[in-house]
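The complex is shown incomplete by one protein chain, all other protein chains being positioned as in the whole.
Each chain carries a letter (A and B) given by its place in the written order, and its residues are counted from 1.
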Amino acid sequence: MIVGHLLRRGLNRWIVLSLAVILAIGIAVPALNLLLPVTHPLHVPTYIVALFGKYLCYALLALSLDLVWGYVGILSLGHGAFFALGGYAMGMYLMRQIGPRGVYGDPVLPDFMVFLNWQELPWFWYGFDRFWFAALMVMVVPGLLAFIFGWFAFRSRVTGVYLSIITQAMTYALMLAFFRNNMGFGGNNGLTDFKDILGYSVQAGETRAALFFASAAALALGVLFVSALGASRYGKLMIAVRDAEARTRFIGYRPEYVKLFAFVAAAVMAGIAGALYVPQVGIINPGEFAPANSIEIVVWTAVGGRGTIIGPIIGAILVNAGKSWLTGFAPEFWLFALGGLFVAVTLFLPKGIVGTAIDGWDGLRRMRDGKRRERGEDAPLTGPQPEAAE
Amino acid sequence: MVFIRTIIAIFLLVFTALLALPAGAQEDDSALRQAISGLGAEKGYSKLRQAIDVVVETGDPRGARVLDALAEGDVYRREGDGAVFIVSGRGKERNLIDPVTSEQVGTIAKSELKKVRVNNSVRRTVRDAIGALTLGAKDPDIRLSAVRTMIDNPDPDSLDVIATALEREGDDDVRTALEQARAAAILLSDAAVPDKVAAIETIREMGGQEALSLLVRARNAAGAEMRDATEAAIASVQKRLQYWSLGQNVWYGLSLGSVLLLAAIGLAITFGVMGVINMAHGEMVMLGAYTTFMVQEIMRTSFPGMLDWSLPIALPLAFLVAGSVGFAMERGVIRLLYGRPLETLLATWGISLILQQTVRTIFGPTNREVSNPSYMSGAFQLGELSITWNRLWIVVFALVVFAVLLYAMNRTSLGLKMRAVTQNRRMAAAMGIRTPWVDALTFALGSGIAGIAGVALSQIDNVSPNLGQGYIIDSFMVVVFGGVGNLWGTLIGAFSLGIANKFLEPFAGAVLGKILVLVFIILFIQKRPRGLFALKGRAVEA
Partner (left out) sequence: MNDMAMIEERPLAAKAPQHAALTEREVQESRRKETILYLDGVSVSFDGFRAINNLSFLLGKGEMRAIIGPNGAGKTTMMDIVTGKTRPDEGEVFFNGTVDLTKHDEPAIATMGIGRKFQKPTVFEGHTVEDNLALALAGSRSILAAIFHRRDAEEEARIAEILDTIRLTHLRDASAANLSHGQKQWLEIGMLLAQDPKVLLVDEPVAGMTDAETEETARLLRDIARDHSVVVVEHDMGFVRDLGVKVTCLHEGSVLSEGSIDNVSSDPKVVEVYLGR
């Protein structure tokens, strides 16, 4: 009977639905790829599995950005850095798994280190031969960076565009750093030529299927996490900080911690997305740190609708599908399209596809409520208040 | 610009005059001819060396040319009469060139020529001889460069020549150099210790890399009694070199700072004054650079003689091109997004992608060649500093742009209106200022300045569609570091970041230095979120 409740109940229904869709895709796509013969009309080609697996990782990445941008209002222009760090952590594990099968056949050192005449493994590569350690680092490294960065930034009350600009500077600095050969991460070429993951060949169809499902499952978990967080009091606090930061401070909250938690959580999510992305595309290089990449994540989220849960997922998939399609036949048009998309979304669709749809839904409800109110069934929602002067 | 042109004109005049001088000399040349003919005498290398000495004794600098040709193996004897010529050309017919006047006097069959052969010892003699001969040249610059050659290649045997030259030398600079050359030669000779100590002192005073290498050579050769003095002199020279390298770093820093200033100063207007985040700012710089390229293209094809004027012509054009693109952006997009800074950031990023791709489609993705006009190329020496003209002009240009902008903001009516609108939009509107118009003009001004920055940057950077990308983050860093809304802050910010960068480079390398600067700024912003020269007070927080 009341808009807020309906909206929330409606959204929850949407979330359950989207969870079901994500998991169904996660099972169906690899199954149709593996189980059906190539000639079957419903067979999903392997390249589609790889492509969609990539989209799922992007969707998780966009969702993580939405957590900080849509909910807390922090426009991070360096979110790709967390994705790339997660990817590098996974890449380091995959490099260690190559073992003596590298071009130079060194049992311990990755090829690029042999090429650079390094005699022993740098200390920060220790432990990455074990999956559990790498998996931990996938979350710890981006999380720690986000924590340190956010700790300084939020406590000093760096907000708005200033924060956006320094997050961009952060990823730019990391890009420059990772391009250096003596950083020990493969320099320009990054990490590639992976062979095995957990003992299975990364090229094998079954491994790809498993990675695809893992991406879908991670995305589903991400959706659950964000929606649960959004429904909690903390979720309301995030919105409160976004809309009126000073007010939260004057009623006793510390907005810097609210932001810090969301920032770190989003960084960890982005790291996981990066870790799932790398074995599916087979390479991670410093280009992933490029500021342009980070800002592209922003447009996915904006197109889908920030501050919603399925918006960024839809945005990431739509924009990337558009990119794959357009670069297929007219690559020079892609940047025009992307640039135009930025302008068009900010000018004409500031709430994104899903946000606008929810508004439309809301409007319909309100109209119905309004009619009901005219019949005297409910108290007025807005306008002058008749009860004020008793 | 008139001032600059005048300086360039004077510079060019002096330079051509220098080249013209030696050719104008016309005097009695029989003594020189006599001496040169001795080179043709067929009596082996030692006799040839003596003949060279005879040429030197004439003291005629024109003899240097034939000696130079001798070392190159271009001097021949005519079989018929034994006359000596410089010979050029290949094949059976060769050109005969008079060794004194350097004029072509005819051709001759190869079979009638006999080459004057030289070996390394002769070549060494020739080198010294040329040095000694040019010491007698009329033009002090030629003498000076001859002496410099002697300093670089000290030889105890040349002491006599130096002594003679010193006796008749009138030019102070050349005298000083000669004394240095003598000191350098003494160090390698078997002169007495007090002489050598005095020589060390002279070399120490000379300073520079050559002094250092001379002293190191001397130390290796010197006996025990000389060691301490040499070591002390080396230390002293090294210390002075360190100061120079400090100066060099400061200069590089100023140079980088001026580039940063140029790139950031337009942003200081659009971001600092208007509060608009223009991520397409770098593309405005790029448009300016491409305008320069277009101007040069047109000049190359239509007015090749005017290429030196391409930059002064490109400046207003670049301002107009970038300014009108900025104007269109403001009217078309940014106007609709005031009060939504994050959306402005995204929309302008989109525009930057479109501009980049447009330029890439029109001009191609590769670097385009923008040439340096004559007054922008080359370098000059200031003590131990080597300063290139283009860097120097860019520093000057950046400061001029800054001064003009400062004047425009503080002394002109548009500047007054801009400041009024940024401080209190509604009040300004109420006073009859057309605020939308002022917004558009302010944005166009900021963009136009980015355009003229592009003209300057086209001289030192690759002109490609990605040109702007490289500057956008640095520019924002400069504005944010210097303090938003403060042109002086931008100036200080640009130069301090430039110098900091160049001082870090020797220790950390270029990339790591840049990273360190970025990290420093990130930390700095968190300490002082409003930059170095922040406006204080409650108006800021509101």
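The working rule: contacts are C-beta pairs under 8 Å (C-beta built on N, C-alpha and C of every residue); 3 or more make two chains touch, one makes a residue touch a chain.
Here the structure is a predicted model, which is why all the values come from computation and not from measurement.
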Touching residue (missing chain; options A:Leu35, A:Ala244, A:Ala330 or A:Leu364) = A:Ala244
Identify the residue among A:Phe133, A:Tyr200 or A:Tyr234 that touches the chain left out of the display.
-> A:Tyr234
Would you write out the residues of subunit A that touch the absent chain, in ascending order?
-> 2-5, 229, 232-234, 236-237, 239-240, 242-244, 246-254, 257-258, 261, 379-385, 387-390
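Convention: only the chains that are shown with their structure count from here on.
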Rounded Å distance between subunit A and subunit B, as computed from the means of their C-alpha atoms | 48
Which of the residues in subunit B come into contact with subunit A in the complex?
-> 277, 333, 336-337, 340-347, 349-354, 356-358, 360-361, 469, 473, 476-477, 480, 511-512, 514-515, 518-519, 521-523, 525-527, 529
Contacting residues of subunit A [partner subunit B, same complex] = 75, 77, 149, 152-153, 155-158, 160-162, 164-166, 168-170, 172-173, 176-177, 179-180, 291-292, 295, 298-299, 302, 332, 335-336, 338-343, 345-347, 350
